[in-house]
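Below is the structure I would like to discuss, written out as structure tokens.
Right after this comes chain A.
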Amino acid sequence: MLEFKNVNKIFGPVKALSDINFKVKKGEIVGLVGENGAGKSTLMKIIFGAYQADSGTILIDGGQTQFTSPRDAMQNGIGMVFQEQSLIGNLSVMENIFLGRESEFKRFGIINFKEMEAAAKYQLAKVGLEIDPRTQTFDLSFAQRQLVELAKVLTLEERTQNDLVILLDEPTSVLAEDEVKLLFKLVNQLRDRAAFIFVSHRLDEVISLSDRIYVLKDGEVVDEVDASIAKPENIQSAMVGREIDSGYYKQDERKDFDASSVILNVENVSVRSKLESINLKLRKSEVICLVGTEGSGREAILRSVFGMETPYEGYISYFEDRSLSIRSPFDAVSNGVGYMPRERKIEGIFSSMDVTENMTSSQLDNYNRFGFLQQNAERKLAREWVDRLSIKTPSIAADCGRLSGGNQQKVVLAKWRSSGAKLMMLDHPTRGLDIGAKQDVYGMIREMSAAGIGLIVVPDTFEEAIGLAHTIIVMKDGKIMNAFDTATQQVTPFDLVSAMT
Partner candidate 1 sequence: MSTFIKDFIEREKMSRRNFLFASAAGLTSAAVVGPWSATTAHAGSHGGWSMAWSYRDRASAYWNAIVSGGEAYVESLGMSASDMTNLINEGSSEKSLADIKAFLAKNGGKGAIACDANDSPNARPVVEAVRDAGGYISTIWNKTDDLHPWDIGDNYVAHLSWSGEKPSEDAARLLFDKMGGKGGVVHIGGIPANIPAIERLNGLKNALNDYPDVELLDVQSADWDTTKAAEVMSSLMTRYGDNIKGVHCANDNMAYGVIEALKAEGITDMPITAFDGNPEAVDLVMKGDLLATVFTNPHWGGGIALALAHQAAIGAFKPSEEPNAHREFYGPSILVTPDDAAAFKATYLESTPTYDWSDRWGLSAGQIQYK
Partner candidate 2 sequence: MRELLRSNYHWVTLFVLILLVGIVDPNFWNLSSLLILLGDIVPLFIMALGLTFAIYIGGIDLSAQSMANMITVIASLYLASLGLFIVPFCIIVGAVLGAVSGLVTTRFLVPSFISTLAIGGVCYSLAQWLSGNRALYMNAEKRDALFGWMLSSSGIVPNILFVGAFVFFVALIIERRTVLGRKLKAVGAAELAAAASGMKVTRVKVLAFALSGALAALAGVIFSIKLSGGAPSIANGFLLPAIVAVLVGGTPLTGGVGGVVNTLVGTAIVAVIRASMLYLEVAATHQQMVFGVILIVAIVFTIDRSKLTIVK
């Protein structure tokens, strides 16, 4: 029903897509994988009408078309579920579902909210979500929003005679395992209503959900495999162009931690409506992974340790130093506690500031002489770490906002490493990174642990947790459900899921 023939897209000198041939059949679920920069997003944008192809033909049900805008694409039955969700918090669910198309409920220029509510109910039913369409969107959980997102796309059914093609862009990256299962179940139910294009970094998921998988590399389709016979390794090697060794998580570099020296001791800490009497110890060189659903309290722990949340009861002691109390990020940083937030673009890096400025942002006092900056020293540090972590940047004076996600993450890590953090907290450090970059991050985590730094990590997937952690702590509703010592026992994703539920 949707078909691409020899589609090309060029940005200035760069050939983003070359001779793409791509087909989606009715009721089919097609996987689309590739490393960052392989051209996935460009391809999606063309499908969704945000970009226009420079050459080649796009056919819908055999008829040639060219979408001029997302609106136009929607009219033709193309819908998109965005990675960073496209719901507006301060609008009600129904307003979000029909955003941009309120005119359908217009009576003499006035919106008829009763009708809209009914229509919204109907749409929500499709995705089996029973909530009041008038609720404000920011009151919903992440998973619920994802479903509303889908319901919003499904409104296309009523608007176009064409069959639907729905793009799912990284829909699972913000969902917990059980929520992912739910979503997949739903997608399978919807097969008869729409075809799906499923884009994800999580190959296991892609393989389990899709029928066929297209592998993109450097703007070309390098492989097209039948999911039933696909193997992660092969796909990965196709994507990366190299074999992924079994030691994906660098197990071999794993060091044991030194149980004697506790660098963080959280005793019976509670944060109103977020945490309930949490107890945990972090030791030198130890890597603790926190797993659980959104709002299960993982982030709250990181923020309390970093002095961003103030517990109403309990006590956190750092580096076995009772006298030391941390009440603000400032205290935390000046005492060697580092934090890599999840929202890299908002909280992680300073875009419009250069690499050097980003790296020293957490340690300006080290470069402070009578209030003046020692900029040569700064640059020296920057060069050193750019080499050390092989950060790909035109120069240390390049705008950090223009680096690739992986390199941005490296800059943030370099920032904390170089400022001599002894305790690091990483929130989704590999979020949205491609395999190459992920491995680099794993490598750095190992290295930090080897260097005696204790780490608390909120991983992207269970596999990550199992691969990286010495200790896995499973959380639910602000409480610690269970803790696994990966040295003494073989942990499987199943163990974790069952611990969560």
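Quick note on selection: all candidates are chains of the complex that A comes from, given by their letters.
By definition in this document, a residue touches a chain if its C-beta (ideal position, glycine included) is under 8 Å from a C-beta of that chain, and two chains touch if they have at least 3 such contacts; residues count from 1.
Quick caveat, the model's predicted, so the values are computed rather than measured.
Asks: Considering only this complex, which of 1 or 2 touches chain A?
Replies: Here chain A touches candidate 2.
Asks: Residues of chain A touching candidate 2 in their complex?
Replies: Touch list, chain A to candidate 2: 308, 328-330, 332-334, 339, 341, 343, 346-353, 357, 360-362, 364-365, 367-368, 371-373, 375, 415.
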